[in-house]
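All protein chains but one are shown in place.
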Amino acid sequence: MTKMRIKIDELGTDILKAKGFELSVGRVVEEWEETPGPNPMPDISTLREWDHKLLKKYKPFYLPFCDLCCLCTMGKCDLSKGKRGACGLDMAAQQSRIVLLSCAIGAATHTGHARHLIEELIEKFGRDHPINVGDGSVYLEAPHARLVTGIKPKTLGDLEDIVEYCEKEIVHLLSCCHTGQEGNNIDFESKVFHAGMIDHVAMEACDIAQISTYNFPKADPEAPLVEIGIGTIDTHKPVILVIGHNVPPAVEIYEYMKRNGLENDVELCGICCTAIDITRHTQKAKIVGPLSHQLRFVRSGVADVIVVDEQCIRTDILNEAMKVNAVLISTHYKNFQGLPDRTNDPTDEIVNDLVSGKAPGACILNSEKAGEVAVRVAVAIAPKRRKMGIIPEDSQIIEAAKKCTQCHSCQRVCPNNLPIPEAMKAAAKGDLKPLADLYERCIGCVRCESEGVCPNNLHPHTLMVGASRIKIREEKFKIRAGRGPIQDVEIRRVGGPIVLGEIPGIVALVGCANWPDWKANALIAEEFAKRNFIVVATGCAAMAMAMYRNEEGLTVYEAFPGAFDAGGVLNVGSCVSNPHISGAAIKIASIFAKRKLNSNYEEIADYVHNRVGAVGISWGAMSQKASSIASGFWRLGIPVIVGPHGSKYRRALLGRKDRDEDWYVIDARTGERVYVGPTPEHLFFPVETVEEAMVMIPKLCMRPSDTTKGRAIKLNHYIDLHKKFYGTLPDDIHLFVRTVADIPVTMKDEILEFLKEKGWKESKNPSPDPTLLPRLIRVKKEG
Amino acid sequence: MTKMRIKIDELGTDILKAKGFELSVGRVVEEWEETPGPNPMPDISTLREWDHKLLKKYKPFYLPFCDLCCLCTMGKCDLSKGKRGACGLDMAAQQSRIVLLSCAIGAATHTGHARHLIEELIEKFGRDHPINVGDGSVYLEAPHARLVTGIKPKTLGDLEDIVEYCEKEIVHLLSCCHTGQEGNNIDFESKVFHAGMIDHVAMEACDIAQISTYNFPKADPEAPLVEIGIGTIDTHKPVILVIGHNVPPAVEIYEYMKRNGLENDVELCGICCTAIDITRHTQKAKIVGPLSHQLRFVRSGVADVIVVDEQCIRTDILNEAMKVNAVLISTHYKNFQGLPDRTNDPTDEIVNDLVSGKAPGACILNSEKAGEVAVRVAVAIAPKRRKMGIIPEDSQIIEAAKKCTQCHSCQRVCPNNLPIPEAMKAAAKGDLKPLADLYERCIGCVRCESEGVCPNNLHPHTLMVGASRIKIREEKFKIRAGRGPIQDVEIRRVGGPIVLGEIPGIVALVGCANWPDWKANALIAEEFAKRNFIVVATGCAAMAMAMYRNEEGLTVYEAFPGAFDAGGVLNVGSCVSNPHISGAAIKIASIFAKRKLNSNYEEIADYVHNRVGAVGISWGAMSQKASSIASGFWRLGIPVIVGPHGSKYRRALLGRKDRDEDWYVIDARTGERVYVGPTPEHLFFPVETVEEAMVMIPKLCMRPSDTTKGRAIKLNHYIDLHKKFYGTLPDDIHLFVRTVADIPVTMKDEILEFLKEKGWKESKNPSPDPTLLPRLIRVKKEG
Amino acid sequence: MAAEPWQKYEIPGPTKAVVITKPEVVSALVTRAKNPILVAGFKTAEIDFGNGKKPIDYVIRIAKAANIPVVATAHTVSEFLKRDFKPTAWMSAMDIGNRLTDPTWSVTGKNPPHDLALIIGISHYYMSWLIMSGLKSFAYKHLKTVSIDQYYYPHCNWSFPNLSLKDWEKNLTAIAENLEKGRKK
Partner (left out) sequence: MAAEPWQKYEIPGPTKAVVITKPEVVSALVTRAKNPILVAGFKTAEIDFGNGKKPIDYVIRIAKAANIPVVATAHTVSEFLKRDFKPTAWMSAMDIGNRLTDPTWSVTGKNPPHDLALIIGISHYYMSWLIMSGLKSFAYKHLKTVSIDQYYYPHCNWSFPNLSLKDWEKNLTAIAENLEKGRKK
């Protein structure tokens, strides 16, 4: 709908009397008790100084994925070894530009998703539908929106204003990627941070909208346990598989089932974030698994109808659906798949065409209609379809494996370099275990099966899935449904212990399925829950965490409580729920520490960076969204660890703990510069192994504000894990021990000896009131 | 500024009485006499059917610039020869995705520019400042906005609503580039068209804003002639060079000069579109030249102060400025260049720091302040600086050339594969002509001078510029200042002749400086102006056209009139003036043919595609903006030719004239399908040589609607040029001759003979009322 | 064995043309092909071997010897006509590239598709390189491509390496002679 701006004093009464008009007035800031801080709706330049402060500590180490740039027709340009492109660009600027492009795509994806979802929900529930994310338990409903935009949203309609701001900023950011714009890599990085901040605002708006309108858990620590795993799907029923991130079509599928009494007769399951979100709406829905399970589940032929919306959908989904005679319904113009747009056709006609096989699929851009069609088609075709599509039997696997000539081509194109030829050799001899073992390390990308790869036309992934048949059927786990935000009262309870360091940290497992193995997610979650960290998770990581049982046969969600407290394991929700994690950090600053929130990004980030021991870990980070989500954490000064594939994001942000001069803060009480050690040491950090990640997590949770008790606890975990995995004491303890009281009691002698060797001296000011912002000095230093 | 939406019936009088609030009401569509057509504010899905119609005729021929995709961490993926990526993507989808990404960047760049410029102009001139692009001569002020959004903008404020819509669509489009979204290449192409359409809307808003507020020619055929060329710059004065696309800082420089009586004492010159736009504001300013002149002019050392804004700025500009001791002022957060943000520092302090050399430059995000600082610094430092920075003398060139070991490294990294080693050989013997000859074919990218390229550390570009010293000093030409839109009365005058084919075509020379040679621009302009085509130009092409004199010593702007009429040569303006060209085609449909304009894209595009003989040519297309500009023409069905570098855009859109079935239209009068031949044959077409371009231009101007007289005229030009450059008759005349009356009289015998050989037959329905839209059939065909 | 692209920065990807070390390979490929085609661009008429001969002269010899249909791109047809040779067709480089991806198309209308394309002299290395890239991914099922240009074209199935003018002429001569011999037999 278009609108026109007019000055209020031009507003005649006639116009006011007209119906159906919407007016917007300059936001009455008084409606929110806090007066705005210095930076409402920051643009690219506003927070640059803050970014530069962080980037001075955490310098980019660029990892050029390609020596070349080919972004404009003057290229390709070789930028390696000091060369510049035809536009003058150097390698550092190009790498940071690509990071910005990636983050702009990521932020755009969430913002577009938010915009689309909110528009649909407004249409259904009205612009004035109130926001409710906590059923009274959450007063601070939108920490990002309030912090960044100064808007306190009260209705769905308010969320549109927030998204509009995000759109404007993303367009500016994207334009910076154009040939002949920014030339300085650090300024590109600052723009990357801006993209990340915007992304969290947009994601937050998106999740707030769906929590407020659908029947989602509302900040509920006791969100129900739901089923996850291929083995949980009842293959005797008609099966509808939803894939993507935009939940309305899935909700409408379920609502249609319910209205028609089919709740127990049709199986509704999902992959990726739509799966997470539909299980927030109804416990009857099931999660198949993360992205890596997409193709193998589709190929199993279990799904009769596949409904895709947007994001993280295999782009060959139509081909794959056709291979197993499943019907494909696209519900979003972001992914037409070349299907005819049948949104305006009569429902019966569409159903007929799909059931009769006249069309392999249809695009239906209306959730309700798509919901009805999906259910009716599934019910109609299920009896006719042969389930278990194209998964081979053992004998077939062995026969196939015999044809392998050990050329290694499949291995050499596998992102994880999996030793397929070895496994083939064993399989040819009848031993299918090595093949089945690859399953845990396979991301299901089927590059190994791509045209021309295997000279003998073998299909390694298919054979591997076949060899894992039994294991796959046993994939039956429980995951706690995505709870949404953290309650204000939870924040009040843990704020102190976290800031003082007594809860050793918040560990956030987020992101996608491009990992060297999935088990790591659960191992990390378990390790740190046991150690009384708060473990929070979203998206594919939250799913993967569930797909592993501990010695007692429990998943982490069953073994640990769902509260935001020491030892809790929380599924926060889908990708767009990530801002509840960063938001928790913001809320600690706002609710617990009572820092001004409204339009006050710099101060809040300064608080979070120096005091809130949180670390993100994305073991399988894959997407552009993952990069923009990470960058939203960076701007708040929260470090992010990624699995090895994450090095392909083209740069790390690394501190240099060996440079003392980098690790000073200002003591806000005195204005004095105080050395606080490398806390946290890195801002973006790809690791080689899960062992390395385990050791880095507690280390990256240290903060200048830690009390001696808190520091001792964190050091204890760090040193303990280091000894366990590295077989020795860390070599940098002296950088983290400020006073003798910081030393974990049980390790006192050992550490004191180490410190002596290093010539360590006690800090004169071990507990400053740390800040990087001179304006926060309360007593200006004299002289 | 934030705002809040409230329902009008909630609006209390108290609020209404408050000052400074702005209200917006649902647009009162009745204010514009036309009721809206079927598609106001189309989203990605709305015009898909139209796109698919075009894309069925003009199929993509993909030209993968790389076999690999590396957009996410699952890559790199090899997509060649039928392989798919880890996300399922195939090569066709990947190439179209990259085209979409490029167009999204392009559209974002213009939209961001529009947003920023309009905000600045609103601040200065008020939200209610009226739109005026024609001083009464232009009633249809915003053909794109009206066509696409249904908004008829009356004030600057209205333009913001238009830009907001563009932002929203761009974010959606960008999000489609994310891993795991669209999988179908034709649907990606449809999204590309959407990006292009949006881009023209945004550019239009941008140019409307600056024309309405600054002292620009307003649709003026008699816009003044201004000076262009390095030779026109008076090096005895302090020289300020502006580079980029956002004109306000340049305007403020000039206004400061004027206020302080310095108009004649300081030289203000520019490169790229800021240059075009500042000469629309004042004839005192001078244009140095297109993008390819940027580095060579900076290196000449003539400029004392360089002021950059956004886009098409060499990203190494700070380095280069420092080499010649010029001061750099960045005026935009899109290009910080790492400089300190001094927007809020006192002016005197900044001036002092820059004059004293304490800082090499500053970022000043306020146009007025930047303007004052630029002038004061230039005046202060000019006397101290040695002009003519780093251009070598003949003897130095010869000495350097002697060191060349003929390794060909420089040639092999030169985008134009220029035979530098040969020229070096000659230079070493004292003959500098071959080196100087390269100048016309050099795009000034200095890849040949990049680190590690020449084993003997020679600087080919510098030597070439040195060898061309005299020639460069003689670069003194005239260009007509950018006139802005086409008048309604001009449209009325030429609408008929164009649609009937009697004016053989509109030739639009647009875009950047990545050409194999610059002369081609002027040659094409001259050839077609002489042939009574209407020649329009923008941006770097408009500049390059001026930089060549015909036999009488005149530039095309001096030799031909500036009216939108047969034989006119028009500089329309900068890059953002391109919508006046596409807008002229739309206006022909609206003003001349009286087709409904409001929200009626499909019908208007159908009209333009079938009737308006226009072709764009971008000889040196380089940027992402150029690709999105082109795609705005594509959606209207207007073909675009690009120079050879344009093949790097990754795909052509090619018709197959040998497939008769592709070339049918519907006769709106009868509903009959009528063969109309390949008119126009291609939609996006990279050519090898300027000769090929010359022959394709008249051919691509043919339209189904041509009268026999019109077709004969167009054929005459086509055949004549084909004979001239190809040395023979075209082999496809039979596809364009519908009846004997179509044959140019002077060639009748020859052609009749050719037609006989081809077994040609007269068409039964040579003059249909052509359309691709069944809904436009006036009498439904029976049966 | 592969070589490096002439324009150093035009890196193709993992699969690269096999380097033709002996010109006989080309003649053999042509002889074995069912429906070969020769695409010649403007550089064939622009470059001079320094002895009055131009690549176009060899194109004509080769075409005549092997009876291969020739498509002239851009305005190259004029140069062929000047030499009293009528190419089978002339069309833009983009058009011939595009049509070669069509398995139902042949320049003579007979016996589609073309299964072998010799390519030479399309102006601008990068443009030629990109068209070959298009063929690599979109015609690979039916078409093999051979660059007999002066430079290495990695996107083809076979290509000369980067050659001096002299060596290039030698190779073209050898191909022509070979095919002429073949014809005589």
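Which chain is which? They are A, B and C, in the order written, and residues in each are numbered from 1.
Basically, a residue touches a chain if its C-beta (ideal position, glycine included) is under 8 Å from a C-beta of that chain, and two chains touch if they have at least 3 such contacts.
Everything numeric in this text was worked out from a predicted model, so none of it was measured.
One chain is not depicted; across the entire complex it touches A, B, C.
Considering the full assembly, A:689 is the residue among A:215, A:396, A:689 or A:739 that touches the omitted chain. Residue in contact with the omitted chain (choice from A:554, A:654, A:752 or A:776): A:654. Not every partner is drawn; the one left out touches chain B at residues 68, 75-78.
Across the interface with the omitted chain, chain A contributes residues 59, 61-68, 78-82, 91-92, 409, 412-413, 415, 417, 516, 644-645, 647-648, 652, 654, 656, 658, 682, 685-689, 691-692, 695-696, 725-728, 731.
Contact between chain C and the unshown chain involves residues 4, 8-9, 11, 13-14.
Everything that follows uses one rule, which is that only the chains that are shown with their structure count from here on.
By the document's definition of touch, common neighbours of chain A and chain B comprise C.
The central chain of the assembly on a C-alpha centroid basis is B.
Each chain gets a centre from the mean of its Cα atoms; for chain A and chain B, those two points are 39 Å apart. Here the spacing of chain B and chain C, counted between their Cα centres, is 35 Å. Our note on geometry: chain A versus chain C, Cα centroid distance of 51 Å, whole angstroms.
Residues of chain A found to touch two or more other chains are 75-78.
Of all residues in chain C, those touching 2 or more other chains are 8-9, 11, listed in ascending order.
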